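Here the complex is missing a single protein chain, while all its other protein chains stay put.
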Amino acid sequence: MTDLTLGSNILTVDDGAPALKVRGYWATVAHRLRYDYVTLFFALVIVLIVLAAICAPLLAPFDPLKTSMVYRLKPIGFRNFLLGTDELGRDMLSRLIYGGRMSLLMGLVPVVTATVLGGMLGVIAGFLGGRVNMLIMRTVDIFYAFPSVLLAVAISGTMGGGMANGLIALTLVFIPPLCRVAETATTQVRNLDFVEAARASGAPTASIVLHHVLGNVLAPVFIYASSLISVAILLAAGLSFLGLGVEPPTPDWGLMLSTLRQAIYVQPYVCALPGLAIFITSLSFNLVSDGLRQAMDVRI
Amino acid sequence: MWAYTARRILYAVPIAIGVTVICFGLVYLAPGDPVSMLLPPDASQADIEFLKKLYGFDQPIPVQYFKWLMRAASGDLGTSLQTSRPVLAEVSRALSNTVIISLGAVMLAFSLAFVLGTTAAYYVGRPIDRIVTGISVVGVSVPNYWLGIVLIIVFSVELGVLPATGMGSNGSDDFTLASWSQVKYAILPTITLSMVPLGIIMRSTRAAVAEVLAHDFVQTLRAKGLSELAVLRHAVRNALPQILAVMGLQFGYLVGGSILIETIFTWPGTGFLLSKAILTRDIPVLQGAILILALCFVATNLVVDLLQTAVDPRIKRA
Partner (left out) sequence: MDSPPRPKLDAVPPGDPRDRGGKIQPMLIVNGLRKHFPIRGGLLNRKIGSVRAVDDVSFVVLKGETLGIVGESGCGKSTLARLLMHLIPRDAGELIFDGDGVGEQRGISLRELRRNMQMVFQDSYSSLNPRLPVEDSIAYGPKVHGKSRKEAKEIARDLLTKVGLRPELFGSRYPHELSGGQKQRVNVARALALSPRMLILDEAVSALDKSIEAQVLNLLRHLKRHFNLTYVFISHDLNVVQYISDRVLVMYLGQVVEIGPVAEIYERAKHPYTRALLASRLSMDPDERIDDPPLTGDPPNPINPPSGCRFRTRCPFAEDVCAAKTPLLGEWVERTTHLAACHMEDARSGHSRAVRASAPGARTHMVAAE
């Protein structure tokens, strides 16, 4: 190849400005987040909750399973029981800290699993199109015909309850929406010019999906999945509340709410505590996922 | 337009069939086989065989499905194992109770959410907007079963003005909205149920109205000298189809997903029926209730879809 002679009528495009430090995509996201105080604060809350759950044995003042007939339903601040005791005399604070483990587990595991499974299904459906797409999406539509609470209760209810069944039920509930989001994103990306250009350069399908499609699909899927976490936590606790999730005596916020319900006339504030924990956790995940969504919007 | 309507209805049919398949298949998710649930554990093999034949469990599954489907289509959903009453009657009576609080909840949510959401959209970015957005996030994040308990604590335990549970001394057969002595039982469940729809409808309203307000034609209206109130009216009218669609969907969700609230307040709706059926493993009721609720949801979606297309011809999904 001979050297291109750049004549005067071709401009060597030069900004004139000194070479500015080009920030990558993730760096831009991080930069935007740095000034979003609300998101940062609630992200900190999440970190604290997760840490508390992990370090439960170190933090909890009492054994969460140790019952006591004498100290049943004591109010907040009674002697050493910082948050009171439940109907079997167990320390509320310890049970709340340990309960975080269960609630986080039942919230995060189904969403992660559903993202992987549903996302894969959606990308396949979106990329292949045609009959495969119709088959997959129509099946997903059928599951969509059930309200999520109903579906979760139906599946775990008929399977007999218990934690494992609860996890399975929740995963099945979240696969359809994630599949749909992935399919919509993939279908949109598939028709864009740069994907056609990649096809025009003779790349095999797997390479195109990996290098061009996936990168642009992951963001919307990830954002949607993060917004589902708060729903998952609520739903999981709801299942436990109905007796379909975690089994006693394992501490779990939803289960605690249910067993304490009978005692609201005796110690109303203690009975409301597990629900407060669910609320704060769910709220934090919601706000953080909202903040992430705004920060990750590439167009701006 | 009618071709679209027909096509949309036609499209709902395979979905409904799929729903029936799932409902039918749910029974087989249960541990153990269906017959053993009907009999005491020490039943003899002969009894089991006899019952199997009686209920048709010895036949291949697709055949069982069809038979079940045919019976369901004619209104026979079996009889409750607990009360021995026909399932359809139980479920439909419970359904009417659920509809009472669901409808109330959605209307309450809508009226509040509509006003607040529109205000927030009009004053985008200002403090009122942030407050309203905050409320909607809270509404979506709050576990409504917990809220129910909190409300009970506040209004029944502490203040003692509203009853905590049940549907009133007259029972569900004779419920009217006319007398306070009966309506007061419905108040707390309705308020609790309305929390999540409040958050969602408020968010949708804000988004829809804000989007319309950003359109160019709004500037044209202002340039023509229209008062702000009139401009807002026009904008809201454009956003209304979307908002109403969300409202309809939320209603469908509440009817199908009211189990938690009804359990707390022991409100004898379909949700409560479901939770009782789960506890007592009353499979016919479980199956029948899920089937009816899911089909109601499909029907609600269909109606919302068609209404939306009728009002806003731009929206036409394949």
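A and B label the chains in the order they appear, each numbered from 1.
Heads up, the rule we're going with is that contacts are C-beta pairs under 8 Å (C-beta built on N, C-alpha and C of every residue); 3 or more make two chains touch, one makes a residue touch a chain.
Nothing here was measured: the structure is a model prediction, and the numbers come from that model.
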| item | value |
| --- | --- |
| Touch criterion as defined above, residue of A:Arg32, A:Arg199 or A:Arg261 at the omitted chain | A:Arg199 |
| Hidden-chain contact residue, picked from the options A:Ser68, A:Thr139, A:Asn216 or A:Gln294 | A:Asn216 |
| Given A:Asn80, A:Ser207 or A:Gln262, the one touching the chain that is not displayed | A:Ser207 |
| For chain A, residues in touch with the removed chain | 1-7, 9-15, 19, 22, 25, 192-194, 196-204, 207, 211-212, 215-216, 298-299 |
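Everything below uses one rule, namely that only the chains that are shown with their structure count from here on.
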| item | value |
| --- | --- |
| Averaged-CA centre spacing for the pair chain B and chain A, given as whole angstrom | 24 |
| Residue ranges of chain A touching chain B (in the complex, touch as defined) | 138-139, 141-143, 145-150, 153-155, 157-161, 230, 234, 237-238, 241-244, 257, 261, 264-265, 268-269, 271-272, 274-276, 278-279, 282-283, 286-287, 290 |
| Of chain B, residues touching chain A in the complex | 14-16, 18-19, 21-22, 26-27, 29-31, 137-138, 140-143, 145-147, 149-150, 152-153, 157-158, 252-253, 256-257, 259-260, 263-264, 274-275, 278-279, 283, 286, 290, 293-294, 297-298, 301 |
